[in-house]
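With one protein chain held back, the other chains of the complex are shown just where they sit.
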Amino acid sequence: MATQHSRSAARFMMAPAVILLLGWMLIPLTMTLIFSFKKYLPLRGGDLGWVGFDNYVRFVSSSAFWPSVQTTLIIVGGVLLITIIFGVLLSILLDQPMWGQGIVRILVIAPFFVMPTVSALVWKNMFMDPVNGLFAHLWKAFGAQPIEWLSDLSLFSIILIVSWQWLPFATLILLTAIQSLDSEQLEAAEMDGAPPLSRFAFIILPHLSRAITIVVLIQTIFLLAIFAEIFVTTSGAFGTRTLTYLIYQRVLESQNVGLGSAGGVYAIILANIVAIFLMRIVGKNLDT
Amino acid sequence: MGQITLKQITKSFGDVQVIPPLDLQIEDGEFVVFVGPSGCGKSTLLRLIAGLEDTSSGEISIDGRDATEVPPAKRGLAMVFQSYALYPHMSVRKNIAFPLRMAGLDKAEQDKKVESAASVLNLTDYLERRPGQLSGGQRQRVAIGRAIVREPAAFLFDEPLSNLDAALRVNMRLEISELHQTLETTMIYVTHDQVEAMTMADKIVVLQAGIIEQVGSPLELYHTPRNRFVAGFIGSPKMNFMMGAFSSEYDATTIGVRPEHISVSPTDGKWKGKVGVSEHLGSDTFLYVDVEGIEDPVTVRSSGEVSFRHGDMIHLTPDPEKIHRFDNQGLRIA
């Protein structure tokens, strides 16, 4: 509801953001599409002409493709599961009355400030190193054989590292949501005879659904693109090669831009499937 | 100066026409109240006059000049919003001075005008406070102050009292009426509360679904409502309506009787009914009487001394002079 004048002003003021993002999206996307239909080896002859769908077929039929999709989904799913479950529990705990709440909150947020390259390096060397890592010391102290975290339990280790980085985010959003819950609702439920577990299931959890949706949406956006954690820890070895990493290897390590671009198109399609799916949930949940 | 004329004004949002073609003449110095149920288009109409919405067609003229395409700030009107719309990050002084600052007045001039407005509105002691530190009534006065300093051709009020509690509302109602007496400026006031309309207006415009149902002075509307809608909307408690045998006796589809025009008697009268609830207000007693053949209880306004209880059988007699008759279109039969 507004006047014609403000509507045209609005369009004018929205233009820079829209045009920039449109350019940012369309130009590289078009180039990627073009490359994906070419044999393109920058270090071995450059542009070697059109090859139709060859790259697409090769990328999918490569033995690395399906495992990489699987790895991607396991990492994203695993991190989401861990951060949301522990995030809910932790946010309920932090919502209770206690001494030094502010300080605890600072401690809990801290991992979010740590850049991915640092957290990956610290975890890899100082905690998960099978000889000198803290975990190795701990295992030895109990007389157990230290675990080769990043080769034997590689996926789990990466999920652990990434979860540590994202738990603060999930916790904070959920905590904010819990704090907005009207305590009279809980008291009413208590008067109605609902035991704590039912109060959690029927009052708190539904109240959190919107916040959980947001956590899922935002985390998925970032998790689909995790790169540094894998780059620094395993470089894609030991079954930790995600789709992102596979494409990265094709483009930069094997310098096969055509093949990598075809992979990129797949990744874009995958991301869009996830996006449509998520947008639908979020769109529903955000309509207020 | 503040004569506003609307000629064949319409407003549509997309395919929905919220204001069908409408004509209205507002005279200089008049206190006009737009009243109607929520969603009747009264706020939209006010915003069209303010220039905050474009008209879809038609012409608005202010003091004889076509203002249809003139932006809001240039129309010479001031508006007091429902939420007061004070600027929370500015002191009261800066809030009131804002329109003057936008008009490019120098600092001394601004201060002079702000201070004179503040003294009229009893805000002098609060000039350095932020809106957040004021009570509802004080915020309301700041909003009015911001309107006054512009010396507008007309004031527009959009449900300004709906966020205040009942006692304060009565006070502010008086203050706004007094302000109107002092300034003698045109005021257009939107409300859904017919009490505000009755008590403040020189002229009431009753709206329903974007259509003007009736324009007239408060007493005209009270005594000769043009149709059933106006009859039911103006007056508190609401007019009682009766149909069927009750109305055919008077050659009408529906008849309406105001609660204050019905007398009660324990022994005899025209209609017989059972007391449902009786509310004692001290000065008055409202009786809600179930009468066979009438769906809703009949409301009767009686003197404070009347003491019927729940379940008592009583007799009701309407004042025959004060019965309103409506035809099958709901229009008044003269």
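So that you can tell them apart, the chains are marked A and B in the order they are listed, and the count of residues begins at 1 in each.
The criterion applied here is as follows: a contact is a pair of C-beta atoms (placed from the backbone, for glycine too) under 8 Å apart; a residue touches a chain by one contact, two chains touch by 3 or more.
Convention: contacts and distances are computed from a predicted model.
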I want to check something: the complex is missing a chain, and I'd like its UniProt protein name from "Cell wall polymerase", "Potassium-transporting ATPase KdpC subunit", "succinate dehydrogenase" or "Inner membrane ABC transporter permease protein YcjP".
"Inner membrane ABC transporter permease protein YcjP"
Touch list for the missing chain, restricted to displayed chains, reads A, B
Among B:103, B:219 or B:331, which residue is in contact with the omitted chain in the full complex?
B:103
Over the whole complex, note the residues of subunit B touching the chain we left out.
50, 52, 71-74, 77-79, 81-83, 85-89, 98-99, 102-103, 146, 150
List every residue of subunit A that touches the chain not included in the displayed model.
2, 6-7, 9-11, 13-14, 16-18, 20-21, 24-25, 27-29, 31-32, 35, 90, 93-94, 96-119, 121-127, 132, 134, 137, 140-141, 164, 167-169, 172-173, 176-177, 180, 183, 210-211, 214, 218, 221, 224-225, 227-228, 231-232, 243-245, 247-248, 251-252, 257, 260-261, 263-265, 267-268, 271-272, 274-275, 279, 283, 286
